[in-house]
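For this view, one protein chain was removed and the others were kept in their places.
Note that the chains take the letters A, B and C in the order they are written out, and that residue 1 is the start of every chain.
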Amino acid sequence: MKKFSEEVEVSGHLVDSLILTKIFDIIMDLGGEFEVLEINIGKKKTDESYAKLLVQGDSKKHLEEILDNVYREGATASIKKEVRLEPAPKNMVMPDNFYSTTNNRTQIFHKNKWIQVQNMMMDKCIRVKGNKAACITPREVRKGDLIVVGESGIKITPPKRPREGANVFEFMGSSSSSERPTQHIAKKVAQDIYETKQRGGKIVLVGGPGIVHTGAADSIAELIRNGFINAVLAGNALAVHDVEYATLKTSLGMYVHDVKLAVRGHRNHMAAINSVFKAGSIPNMVKSKKLKSGILYECVKNKVPFVLAGSLRDDGPLPDVITDVVDAQKEYKKVLEDADMVIMIATMLHSIAVGNMIPADVKVVVIDINQPTVTKLIDRGTWQALGVVTDVGAFLPMISEEIKNLKNHTR
Amino acid sequence: MKKFSEEVEVSGHLVDSLILTKIFDIIMDLGGEFEVLEINIGKKKTDESYAKLLVQGDSKKHLEEILDNVYREGATASIKKEVRLEPAPKNMVMPDNFYSTTNNRTQIFHKNKWIQVQNMMMDKCIRVKGNKAACITPREVRKGDLIVVGESGIKITPPKRPREGANVFEFMGSSSSSERPTQHIAKKVAQDIYETKQRGGKIVLVGGPGIVHTGAADSIAELIRNGFINAVLAGNALAVHDVEYATLKTSLGMYVHDVKLAVRGHRNHMAAINSVFKAGSIPNMVKSKKLKSGILYECVKNKVPFVLAGSLRDDGPLPDVITDVVDAQKEYKKVLEDADMVIMIATMLHSIAVGNMIPADVKVVVIDINQPTVTKLIDRGTWQALGVVTDVGAFLPMISEEIKNLKNHTR
Amino acid sequence: MKKFSEEVEVSGHLVDSLILTKIFDIIMDLGGEFEVLEINIGKKKTDESYAKLLVQGDSKKHLEEILDNVYREGATASIKKEVRLEPAPKNMVMPDNFYSTTNNRTQIFHKNKWIQVQNMMMDKCIRVKGNKAACITPREVRKGDLIVVGESGIKITPPKRPREGANVFEFMGSSSSSERPTQHIAKKVAQDIYETKQRGGKIVLVGGPGIVHTGAADSIAELIRNGFINAVLAGNALAVHDVEYATLKTSLGMYVHDVKLAVRGHRNHMAAINSVFKAGSIPNMVKSKKLKSGILYECVKNKVPFVLAGSLRDDGPLPDVITDVVDAQKEYKKVLEDADMVIMIATMLHSIAVGNMIPADVKVVVIDINQPTVTKLIDRGTWQALGVVTDVGAFLPMISEEIKNLKNHTR
Partner (left out) sequence: MKKFSEEVEVSGHLVDSLILTKIFDIIMDLGGEFEVLEINIGKKKTDESYAKLLVQGDSKKHLEEILDNVYREGATASIKKEVRLEPAPKNMVMPDNFYSTTNNRTQIFHKNKWIQVQNMMMDKCIRVKGNKAACITPREVRKGDLIVVGESGIKITPPKRPREGANVFEFMGSSSSSERPTQHIAKKVAQDIYETKQRGGKIVLVGGPGIVHTGAADSIAELIRNGFINAVLAGNALAVHDVEYATLKTSLGMYVHDVKLAVRGHRNHMAAINSVFKAGSIPNMVKSKKLKSGILYECVKNKVPFVLAGSLRDDGPLPDVITDVVDAQKEYKKVLEDADMVIMIATMLHSIAVGNMIPADVKVVVIDINQPTVTKLIDRGTWQALGVVTDVGAFLPMISEEIKNLKNHTR
């Protein structure tokens, strides 16, 4: 029999959100044992469940290892323990035993009270100032900042697995597949966008240049014009392609509307970049009427903020692009605050980046023709994402059509 | 200097269809040398070109190896040589040195005359009877049949690389990509289908169950009802899914129209199979009004022949399925005779099978969400295929919509 | 409050194998409600858990729908009910309300006793003869056979989710990814093969022609020669490529060992086919010393049975191929009886076919470079499969090397 043991408690949707399963798994994976001292499964689906477990390990160290991991799934010690804090030894350096965050809602037990941690993101640390706690990046750490260390005094709330109701997040797990009825999934996604807006929700679009290549730029422009998108997060490539298409009707030199190659079309990409530099910026191009349509045109016209983050492969990059990635991350995060829904389209780089910046209870739809892109996003921790493996150029027009129907129908 | 040499001639679209490039490549790859004795490039694009080369090798054997390969690209010996024939030693056994066919139009020089080989397919042999020549499979060979051996006395006509004009086959090479303007490609494909029909052409559809899963069955049913498809080649899975969807509204237990799981839906697939066995066959189900919609319903109603080939993974398989694959191949080939265009949708197995049964000048469009499927088909020799990497469930409704527009517009 | 209710019981690894989670999900998905009347979670990991639930529905029909689905996850009615049987109305036709099987171990409550169903496979039906029950395909049904109908009187045992111990099946879920340490996974798979053999287990290999293309045929031949493979299931293509490689050193005309194209190499594929027809069969070729190495050579020499199933895309097909797919399925099933482990390599068609023929507690490793292939297999119900997304041509030599190490080490 194992000598070292400690009681832990956990409550919430223990069975249907797999919390208990994960806790049992961890204990067994780490070679520990457990006894279920008490269990109270919610009689009805809305009831929360409660369990008290005795966790056992071979040694004090072994037990602590197990507990450290069990706490990350939402369990807490039966005897409440204060969170432990240590000062950062230098700017940008966390104390050795720093607590590395998840993207779940998180509380710390500090000065005998549970405090909610602000701005939850995964793979960051928690800084405590007075009776406030916030999730910050290592680069934001300043010498002497009090940083949470260890794993005790911390309570995680894994989001409920969504199931019932009318929206798209409820008819599939986090799985993705190309073998689904596309038109009807488009309807569900459209409905979800529409209802999120009706409730006053904030929707952020994260997009790659594939939107323009595949001929779906008009659909996105329309969504923005009609107020369904609150912010656009992208990179240089989307912007350049958007301007090329808006000003020259081509994408990488191919006329989008008749799939023919333009004369000297190879240079249209660079000509688009040059036209923005000439105007000084995208908003200037709109002001001077050189840019009269497209995704970014609609952003400027409708005062929808957009942030363009630089990347190593950028041509140009445009004057509007934030070339320092740390600065770009900060601007992205500002825009993502309070987002209710994030739609990620045809860009692995920006999607994974955004996935790292949002808490697990923000709805995420990721649309891409390449299944591994979707899988990777989910593997990287954005497990709440609904993956739709489809052709963006065919799917987005369906979405925009369907939203039009919903608007007309409702009036 | 190489001692052994022979003059060869070649004519056709030598430069723009890459014929000369391939011949030069082969000679160099095999360590031979060549001199261009005469070259006459068509002054205008419609003119054919002509070249006479002196091919050189290190030994008689080496020279022959080179020539054997050069002949396969359309060159012929300057001095015409009779094709060589040998009797098959046994049923289903070809003579050792048998000529293995390509899918290009092929002639043999027999009894001092060029004879066209019938039913060209790749990777078969040529049987000569009197002054007729036909391409047959090894299993069709009968003891004593005269089979073409060696590589001389054979003339290949590689198809022109298509370039100009109005149809979809001319705006891309054989390449495929998911980064194309989907809606506009759909328009081009629709136009091509429409015009092929207007000219009285024969269009064969090859399809997999993904058509039903992705919710595109109605679009295909409509194309058949409106006379745009002359025959359907598929397997058991398409048929079962089609019947499941037509009779129970689900595909693998999921309601296609609202993406919800049916109660006991897992058994709908088997229930569909059982309903066909009960009726005896699909046409019987139509007759007895048990089957009232769908792809195969439209086939039966509109007298469009369909062939269902068996496969190892079949559930059932349905009574209508030809379970012997050699028999199924024969039936497929009958249907494919004189086809002008083949549309392959979401099935690698049937697409590659059909690719092996048709000559290189039959138009092929292959539509699949999985790029490797498209690449594999082309690698296997069906290099004329136009690949569209897209989501079938979104693309086919666009095609059928566009064809409706063309019909209305034309009237 | 819902008026119609019934008590159900379930026992087993309720929490860690997700059984309870699935039952709760189903009830809620179908709009029912439940009360947990009693729950007893195993105090220790080896203990089984037990739960008694009151399931509630809006109507008798609604309740039954819910129960029908709940039973499929391992729950049974508290009050034991006899399984219901109905005679088949015709040959190959099941009674309307037939029970469609899963691939889980299944018992029926017949004449007041629980009877184990033999030969479990998914998507089939259950025939009862005297006090024996067997899983059979619809085509095997004979008029008058007693077939299980409805969903009551049936008990499913979902396999334990594997977790602890030394073998490869325990370090990953059913997930697959290309981002894993390949060499070390190869070690684990090799160890698992080795230990399965040490225990006297039966290992069946399912393989596609990619084994030969990617240069891994020698590794497989070695595994067979050394007694690690008990049977080989494949198609015509593997066999033809194996013979081409063994007799001409090429695969599709490319020399495997130096990656150069053979002269007239395009015909090597057909020449290999012709050589088998000439000998009459593969075993004859071995006997007459025309075939002296390769996968099938080792099978013949080591009396390892192989079954080659025909497919529509076959060239030839070889005389050894079973061209009727229903017959091929029967032969495959015979070979798969009592298999402990199935290794599926580079073939979607045969892998999915085999997945449909084996119960859920047979270990399955699927090795393929194409992630969607692995995903599809798992989606089709073979959820126990361990997917390894890797290059077969690099992975199999590692496996065979590692097994050699294990043999030497153990001696």
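Basically, contacts are C-beta pairs under 8 Å (C-beta built on N, C-alpha and C of every residue); 3 or more make two chains touch, one makes a residue touch a chain.
These numbers were taken from a predicted model, which means no experiment stands behind them.
When the omitted chain is restored, the residue from A:Leu37, A:Val93 or A:Ala134 that touches it is A:Val93. Of the listed residues C:His110, C:Lys155 or C:His213, the one in contact with the hidden chain in the full complex is C:His213. Among A:Thr21, A:Thr106, A:Asn356 or A:Gln384, only A:Asn356 touches the chain left out of the display.
Listed for chain B, the residues touching the missing chain in the whole complex are 15-16, 18, 20-21, 24-25, 27-29, 33-36, 39, 41-45, 51, 163-164, 177-179, 371-372, 375, 379. In the full complex, the hidden chain is touched by chain C at residues 171-172, 178-186, 188, 210, 213-216, 251, 254, 256-260, 369-370, 389-395, 397-398. One chain is missing from the display, and on chain A it is touched by residues 29-30, 65, 68-69, 72, 89-90, 92-94, 96, 98-100, 102, 123-125, 138-139, 151, 235, 261, 263-264, 266-267, 269-271, 273-274, 277-278, 309-317, 319, 323-329, 332, 348-350, 352-353, 356, 370, 372.
Please note the rule applied: only the chains that are shown with their structure count from here on.
Every chain gets a centre from its CA atoms, and the centre nearest the mean of all protein CA atoms is that of C.
Computed from the mean C-alpha positions, the centre of chain A lies at a distance of 37 Å from the centre of chain C. Between chain A and chain B, the centres computed from C-alpha atoms are 45 Å apart.
The geometric centre of chain B is 33 Å away from that of chain C, both derived from CA atoms. In chain A, 178-179 are the positions where the chain touches two or more neighbouring chains simultaneously.
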